[in-house]
Structure formats: C-alpha cells, structure tokens
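Only a part of the assembly is drawn; its chains keep their places, and the rest are absent.
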Amino acid sequence: MARVVVDVMLKPEILDPQGKAVHGALDRLGFDGVASVRQGKRFEIELDGTATPERVAEIERAASTLLSNPVIEDFALRVEP
Amino acid sequence: MTVDTVETATKTPEQSQPWAELGLKADEYERIRDILGRRPTSSELAMYSVMWSEHCSYKSSKVHLRRFGELQQETPVGKLLAGIGENAGVIDVGHGYAVTFKAESHNHPSYVEPYQGAATGVGGIVRDILAMGARPIGVMDSLRFGPLDAPDTARVLPGVVAGVGGYGNCLGLPNIGGEVVFDSTYSGNPLVNALCVGVMRHEDLHLAKASGAGNKVILYGARTGGDGIGGVSVLASETFESSGPAKRPSVQVGDPFMEKLLIECTLELFAAGVVAGIQDLGGAGLSCATSELASAGDGGMHVELDRVPLRDSTLAPEEILMSESQERMMAVVEPADVERFMEICAKWDVQADVIGEVNESGRLTIEWRGETVVDVPPRTVAHEGPVYQRPYERPGWLDELQAAASSSLPRPSSGDELRSTLLRMVASPNLCSRAWVTDQYDRYVLGNTVLAQPEDAGVLRLDDDSGLGIALSVDANGRYAKLDPYAGAQLALAEAYRNVAVTGAKPVAVTDCLNFGSPEDPGVMWQFAEAVRGLADGCQKLGTPVTGGNVSLYNQTGDTAILPTPVVGVLGVLDDVARRIPSGFRTPGHIIYLLGDTADEFGGSEWAHVVHSHLGGLPPAVDLDAERELAEILHSASRDGLVSAAHDVSDGGVAQALVESVLRHGVGARVWVPDGLDPFVFLFSESTARAVVAVPHPEEVRFTGMCEARRFPHTRIGVIDDEGTLEVQGQFSIGFDELRRAHEQTLPSALGE
Amino acid sequence: MTIGVVTFPGSLDDGDAARAVRVAGGDAVRLWHGDADLRGVDAVVLPGGFSYGDYLRCGAIARFAPIMEPLIRAAHGGMPVLGICNGFQVLCEAHLLPGALVRNDHRKFVCRDQRLRIENASTAWTSSYQKDQEIVIPLKNGEGGYVADEATLDRLETDGRVVARYLDVNPNGSYRDIAGVTNERGNVVGLMPHPEHAVEELTGPGTDGLGFFASVLESLVAA
C-alpha cells in the first residue's frame, strides 16, 4: 500500500474567505504575528500496491482535472513512503 | 476476536456482564435473564440495553403518553391512516392525498458537535417520514440556546444552523419555519428539534413490519461503521455530568448526498411495488430495525450479520448491532421482487444486501461467522420493554414562583417610555428578526412553498390542479410551562394552532416533541405529566388528535433542568393555497383590526423577561373555545377574501405583531389605543386567542358582520398608510429606519455579519 | 419546442426547472446524467442542486457525467444551454464558460430574493428582457462567488458577456457583482440566481424569472 497526498490551494490572487476568517479568529484569540492564513484541501489517496511512476502520473492527471480546478487552484502532489 | 455466542452464554451463566455501564438497572438485567432463561450474550445485552434505554423505550413517559392514544383517532377533515406507534402519524387530507409529519429531538448530539448533531437530526426525521411511504416535502427546526451573548452560544448556534441548513438544503427540502429561543437554562443543553413533513397517495402507505415467511430482509444505503456506538443509551439517556467526557461516544457524521439518493431510490422502490415492509435505521441502528420489524410482523426473523457491509472491518457483532451509521434503511421484500429491488438500488448507486429472511420461528436470531449470537423473542426487545411509574410531585418552589406576580413590576407610562420599550423589545434576542438564521435555509426548492419565514406558518402546495395544501407551525414557550406546565402545553398548542389558523388553514392534527429534565426528579416528572395532560385535554377540546411525537428527557446540567419545553406542531389543511392569508401589511387604506380580548396579562411575558429579568406569576389564560372560534373566523375570511393580511399575537403582544406586519413590505401604519385600554397593556400584554388583521375597506361591513354574528371581539385599531412609520396616536411614532435597525441588527451583531 | 432538464445525482431544482419550461409554454424532457443522449431536445437546462453532494468542488464531479459529452458538443454547435446555480458551476468546470464559483465570502449559505440588472438582453436566454431591466428572483447558494482573473473579467465586460449583475447587495462576494455570464456566441448562459423559482406568483417573489424560459422558446421558434 502506498499513499499519495495531493494538496490543493487557491491561487494567491483568488479571495480565500475561509483563510481570512481563520486569520480574524486567530487575531481575536490573541495570537498575533500571523501575517496570513490560507485554507486549502488535502487528499490522502491510498493505492492498492505500489506507487509506480505510471500510476503516479495517472493520479497527477486526476489532480489537475478532477481534484483541482486550474482556473482558481494550484496543486502539489507527493508520494509518501 | 472471541465472540460471545448463545452456546457460550448457556455454558457460562456466572460470567459478569457490564449491564450497568450500558445503562441497564439491576432489575432490568434480571428481567432479561428471565426472558431468555440464561444470561444474554454480549450482542443480546447490547440490543436490550439500547432498546430499553429511555430514548427508545419511552419507559418513563409511556404511562403518561397513553392519554394521547385515548383521543379520537379522527381529524376534522378525515381519518388517521396511521397513528401513534408508527414511525409517524398519517392523516387523510382529501383528494386521495395523505400527509405525514413528525418532530424529533437531537439535543445532546448537537451540543457535542453542533453541525453534525443538527445535520443528522434532520437526516433522521426525514428517514422516518420516508419510511411511511411518503415523499418528504419540507422541514422545520425548533431551536433553543443559552443566552445570545454566552460564549458557548457563539459555538453552538452557528454550527447548529449551518448543520440544519447544510443537510436540509442538500436534500432539497424547503425549510418552512421553526423557532429560535434563548434562555439561560439551555446553556449546556441546547434543544434541536427537527420536523419533517411528507406527502403520499393513500395507497402508498407503508408500515414497518416483517411478515411473510421466506421474504428477504434487505439492508440498503450507507455502509455500517463505528458511528455513535452506544449513542442511544449513553448520549440520550444520561446527563453529561454523570457520564463525563470519557463516555461520550464518537459522533455520527451525516452524508446528505447519500440520503438524497436514498430518498429517490426508496420512492422508486415504492412505485415499483417491491417493498413489503420498511423501516428506517435511526437510534439503535440494526438492533432497532430488526427487532421492531420482527416484533410488528407475524413470525420471526433470521439475520446473517456477516452480510452487513462494513466501513470498518474490525467491528464486533455487538458493535454492528449498535452502530448508528446514518443513511441506512431496511426493507422486507418478496423473493420474486429482489432482483428488481437490486436493479433500482444500482441505478441510484445505492448499495443493497440481503442480510436475512423472515421465518415462522417467532424468534429473532442473528448469526455471526456461523454461530448464533442472538436468539430472542423480538417483542421483548422492541415493544415489551420496562415501563416505569416514576414518582411525581408538584415541586415545592412552584407556589412561591406563582405568587411572585408581575403586577408589581414598574411599567412604562409616557409615550416616550412606551416608544423606547418597544424598541428595546423588538431588538431583544427572542423577538428580533430571525433572518440571520432563516437566510441560511433554502425555502424555495421543490417549487411548492407558498408561505415560509417570516410568516406565522409554513404553507406548502400539495396538488397543482386543485391547489390543495397544508400549513404547519411549531411552537413552545418554556417560561409559561415553568409557571404552569398544564397551561404551558396548552399555550404551545394554542399558539401553533393559531399560527396555522391565521394563514386561513383549518388546523387538523398535532405532533409534539417534549423536552424535559431528568425523569428521576419527581418535580420534573410532574411537569412532564402535567404537560401531557394539558396537551391531551387541549387536543380533545380542539378536535385535533396527537398523531405522534417524541420525548427527550435528561435535559439538564447537574441539578438544573431546562425550562419544561413541550414543543407542539400543528398541521392545517387549505383547500386552495391561492386563498392563503399572508402576514404582512401591503395595501395602504386597509383597516387594521385586533381580534380577541386583551387583558392585563404579563406573567411569563417577554416584557417581564426583557425589561425586568422577571419570571413569576401565572401565564396568560388559555381559552381554547376562543382559539377555535378565531380559527373559524379566519378560515371563513380567507375563503371569502375578506382580509388581506393576518398575523397572530403572541410573544411581545400587539406591538410585536404590528412591527412584523408593517416591516414586511415597508408600508406604514397609524394605530390608536382602543377606548378603555391602558396603552401599555394594549401594546405588550400576551393575552391569547388574538390576531391582527388587515381588512380592505369595501369588506369591512361583511367582516365585522361575521365577527358580530359569532360574537367574537373585534376592535378597529388602525389603518395602513404609506408613511414609512409606525405611529401610535397620542403616544409615539417611529420611522422604519430606526425600527428596522432595532429589529434586524441583533443577531448579525452578536453572531457576525 | 423541447427543452431538456438534466438530473444528476443530487440535482434538486430539476423538477422546478421542468415546471418553469412548461409554464413558459415549452415541453420539458427529463434527461438522465448517466445517458450520453440528449434525446433530440432543442435546448438544455442544467438545474440547481448539490450534484454529488457538492463534495470536492461544486459541479466538479458532475462535469464528467456521460451526458456532458454530447452536451458539450451541442453547446459548441450553438444549442442553447442554461446552467442555473449548480448548473452554472458545472458549465464553468466544463470550460464552456470562463471563471469559477467559490465559497461565498461570508462563508454561509444564503437564500434571499435578489434584485438583478439584465446587462445583456441578446443571449438565447435573455432576449425577452430589456437591457438594464431590473428583476427580482431568488438566490440560494453556498458557493456562488464568481471569480476569474482580471484579464478575463475585462474581456467579459468589453464583450458584453456579463448577463446579469447583482443590485443592492453583493450576496456572495462575486467579482464585479457578476450574477451571470455567457459564452461568445450567446447560446450558453450561466446564472447563479434561480429564475425557475420565480415563475408563479404563488410560490416565488414574482414572475420575473419566466423571461429566461420564454426567451429561449422564442429564439428557437425564430431560428
């Protein structure tokens, strides 16, 4: 079993109301020195068997079409040992 | 994993069992041993413990609830097609249609995890309605929280509202009304009561029973996981104080998308005629569904637990039986129909598995890995649980509370004082605009919503051709019930009845959700008994049967119980929804009438609460004959088109009713204090059986003639204009900007945005 | 004239959209997400709802449904397609319309009667309105914030492809108050508010929404 993790974040120019709200809440709780907060999504994909380069390439394709919308989001993918 | 089988249980009679931890009492455990003639297996123990919990067995409330069964099983418009004891009552509303509605509490789960607790509360009641054979067509939510400014309210309320909305919106069910009430007794014990209403053709009625030997038992919907294991017995039956965090079971998470598929799939199964019996899985999961189906049937049932599809393969059989995984249903299907059943499920991407069979054994037997882990008479689990005659006694503090009347509280007298009192009242948490909450609910979906917030009752169209429709309202006033629970329950009934009546509908049937403290406190038990007695007597008088309901006990923190809160839902019928009466004033020139008598009644009032933090005396007098008369007047007025608006008078009195009516469309009104009435009493008293109506000038003679013929008090109190102000002649005048700011800012500024 | 209304798992306003088509005088044909077949309809409505629970991103999963293949082809060929709310999201995910819809800036679901201005009255779905006509129809969404990069927004503005704009309040943080957009050809329209809930006096805030359905029926007759 291998695990592929895909992180999806809104592009910097897209408004992130959730991140902003968390930032505001941190301020109110007295956590200062926070410059910014962004909230994104994390997908943990467990594969049957090993993460061959072909399969990772497939997941990468899924990440760029299904898991993220390139109009508003960027993604990062990594294979966890 | 070693499994406790019937065989082992027979051989090891002395083995000690955790019955107390599961919430059973010593004599209850003994009774189980008597029934079985041996010790129960751990699976059987799990089953009995959940099914005999307060939440499932109604063991403390049953003896009182019997009163409802003694009411006439007929409504003013037709027969009850199913009544108390079924998943939900079913009412014939004419034209071949039947309506089913019911409320249920999800109080403690909503405190632990507000979003999921509230969401799964909606999900659960929707499945109850679905299980009757009906298409769910609307939801309502009756909510109670601690003080608006309490930190925990800021945690619980937004989560609960988002959960009610998140689940209901995603199911595509319009939210057509509810309540939001704040009181300090609900801190740590919020109340989340959800109501669902559904519609079906008479012939579509389905019942929860497993009959016909050889029929297959099919479990369909979501897979079973470790959700809320023990939730029923632990969460719903014990206070947090005594159980502590360690016993808090894992929370159930809802999947409204799955439920939406389940609804469409189930309705298609009904339409295909492949369902012989059906039961939703709610609290107590498979334990409840299997034992209730078998118990209501005419034989027995055998289940192979290995066939239950699992989300977590490590679950033990007792855990599978107790799991409260959401979005599951169980159907009894004739063998010839199984294939078609499976096809329909596949179309909707709903997993379905045959897990057992109906037989003639008279026993419910459950097998796990080839061995029998349950072998019980199903009735003893589902229908013949313990029944308690809990001691009850009128609490000693009540005399003192009733003696502390509100009459000595200082009252506003000048016009300026009345003006500022009004502004303070309309801005108070219990009277301010609910838009912050209701704006999060879809009220339009399905395209049949004729009235929804901020109207007195929700109105839904059932039939496009005839215009047949229903009206629904849920109400309660815990402060009234605290002062006098018998009257309090009747006042809740009266208000819901009146809210339905002001739309022009004929009120026909009642459901309830009775939220109280610990039944082990004789004072609380007395409140409960009185409330049930009051509600039953009230329903008898109004001719509206109680068709079903729900009881939630143990709502208390330490020794402090919540205000006794009998939430009452009333269903009304409109022959043609085009005749419904809205609550907002719209047309300048129409004359404003106050229907009903106003007396000096401030016990338990919103005014005493807001201005003096006072609770004492007696609640307003109940007059159900007058309520009935008022309803008939409004019904006739709607039929004959005599009124253009009607709004019930309740919390906050005439002042509140007028403010809501004028702000609705932003017109204006000039009002005068009727002769002989003190301005303060006129504006703020909470006398019952009253409504404010707008009458088009040309209809005035006919309208007053009708009231006179019925000898019903009616007073001309004002006229609608387009000045954008609310003026009480000789007292004060308030512009709408100021009025709106006061009424609409409270929740947004307390809760953000 | 037949107008198809697609049902995805989790579609909610499909019945309402079909009703609106009928009220406007058309024939509604129900289309199933799993069939790659438009059944000969003249136009298609992708209705509101929570297709696939709106998990992941709204419309992201529905976009890959079998029905979308012939639909995308037909849309490129000029067939009128209206995406309402979730349908708008699906059209953006399918790249039939530019931009995307994100979580409301206030992070809550919002249901309200919304005033709009029709900015482009020459699309297949808005021709029965006047340019700059103001209408009130229900809005209900949790992820209705319209976003796109500045260049795209500028292009939409100069090409007159903003179909409707929010008035009074911007209910969800949409860039430039955009409530709906169209493709270059004007046959594909995405709209966040719900015209299908404003086709009968009795069950909506009025009948201002009827024009969308009347428009397409007229344009089909004219074509």
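Note that the chains are named A, B and C in the order they appear, and that numbering of residues resets to 1 at the start of each chain.
To be clear about the criterion, a contact is a pair of C-beta atoms (placed from the backbone, for glycine too) under 8 Å apart; a residue touches a chain by one contact, two chains touch by 3 or more.
Nothing here was measured: the structure is a model prediction, and the numbers come from that model.
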{"item": "Whole assembly, copy number of each distinct chain", "value": "A x2, B x1, C x1"}
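Keep this in mind: only the chains that are shown with their structure count from here on.
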{"item": "Topology of the chain contact graph, where touching chains are joined (line, ring, star, complete, other)", "value": "line"}
{"item": "Interchain centroid distance [CA atoms averaged], subunit B/subunit C, Å", "value": "36"}
{"item": "Inter-chain centre distance, subunit A versus subunit C - centres from mean C-alpha coordinates, in Å", "value": "29"}
{"item": "Residue list for subunit A, restricted to those that touch at least two other chains", "value": "none"}
{"item": "Subunit C contact footprint on subunit A (complex, rising order)", "value": "10, 13-15, 17-18, 21, 66-67, 69, 71-72"}
{"item": "Complex interface listing, subunit C residues touching subunit A", "value": "56-57, 60-61, 64, 92-93, 98-100, 102-107, 145, 147-149, 173"}
{"item": "Subunit B partner contacts - residues on subunit C that touch it in the complex", "value": "9-10, 12-13, 15-16, 19, 48-50, 52-55, 106, 108-112, 138, 140, 142, 194, 196-197, 200, 202-204"}
